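The complex appears here minus one protein chain, its other protein chains still in place.
Coming up: chain A.
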Amino acid sequence: MAAESGKIDPMHQFEVQTIWDGFNIAGHQIAFTNSALWMCIAALVLWAFMLGGMKRAVVPGRWQMLVENFTGFIDSMLAQNIGKEGRAYLPYIFSLFMFILFANVLGLLPLGLVGIHPFTFTSHFTVTGVLAILSFSIVLIVGFWKHGLKFFSLFVPHGTPLWLIWLIPAIEFVSFMVRPFSLGLRLFVAMIAGHILLKVLAGFVINAGNAGIIPGLGVGIPSFALMVGISALEILVAGIQAYVFALLTSLYINDAEHLH
């Protein structure tokens, strides 16, 4: 990419390209894009991963141990943060965590070597925003279902002094309403920042290699070493961001379950 011009275009990897034109509904083109394709791939890989581990053998093999480790991890997180009511949310939080994790890791795979360009769909706010709205609406539905209008007491924490009763609900309301934005924004920006960093460093390596042997050794090799390190960091970030998304969702659901 852009080897001759020497100009790095780190945003090109985030372009949504149409694969199949799809159909037209009321003036809107519903197309099948590379984003949708990679969502399907992530779902398929996740399905295959779970299928291999759900054999329910009495003596579990390695694969089943791996899957059971994941479910146990999410289950203990919910038990810790929500309590025994948390079991009801296990399917949602588990699917959310695994889908985001698989999406992040699939986007990092070096498939470009064989000519397939992975598309990290979690690097788009439309995708993470929808996931965040999903979590937020579960909080609203559960809260109003269980507590009715008492749910609004969420905005007045216990022990609020009477003379602050005009201020605290306003602050709590803002912090409540900003949750879906911060939830979606965090995942999307963390993914986009890491991918831009990797592409910029890759541009350094290519341009330094083209500039001759001295810049190639002096700039290219250190940049490449840095890329290896950053790639390892990105795998860590992919896991942490999926975990943080699931953790914060479970905390918000805890608020809806128990008020505070």
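Operating definition for what follows: a contact is a pair of C-beta atoms (placed from the backbone, for glycine too) under 8 Å apart; a residue touches a chain by one contact, two chains touch by 3 or more; residues count from 1.
Please note the rule applied: contacts and distances are computed from a predicted model.
Asker: According to its UniProt entry, is the unseen chain "ATP synthase subunit c", "Na(+)-translocating NADH-quinone reductase subunit B", "Glutamate ABC transporter substrate-binding protein" or "Lactose transport system permease protein LacF"?
Answerer: Hidden chain, UniProt protein name: "ATP synthase subunit c".
Asker: Of the listed residues A:Ala88, A:Val200 or A:Ile240, which contacts the missing chain in the full complex?
Answerer: A:Ile240
Asker: Among A:Ile133, A:Ile168 or A:Leu185, choose the residue that contacts the chain missing from this document, as touch is defined above.
Answerer: A:Leu185
Asker: Just to verify: which one of A:Ile8, A:Ala36 or A:Met77 makes contact with the chain not shown?
Answerer: The single option touching the absent chain is A:Met77.
Asker: Give me the chain A residues in contact with the hidden chain, please.
Answerer: Counting over the whole complex, chain A touches the hidden chain at residues 11, 77, 80-81, 182, 185-186, 189-190, 192-193, 240, 243-244, 247-248, 251.
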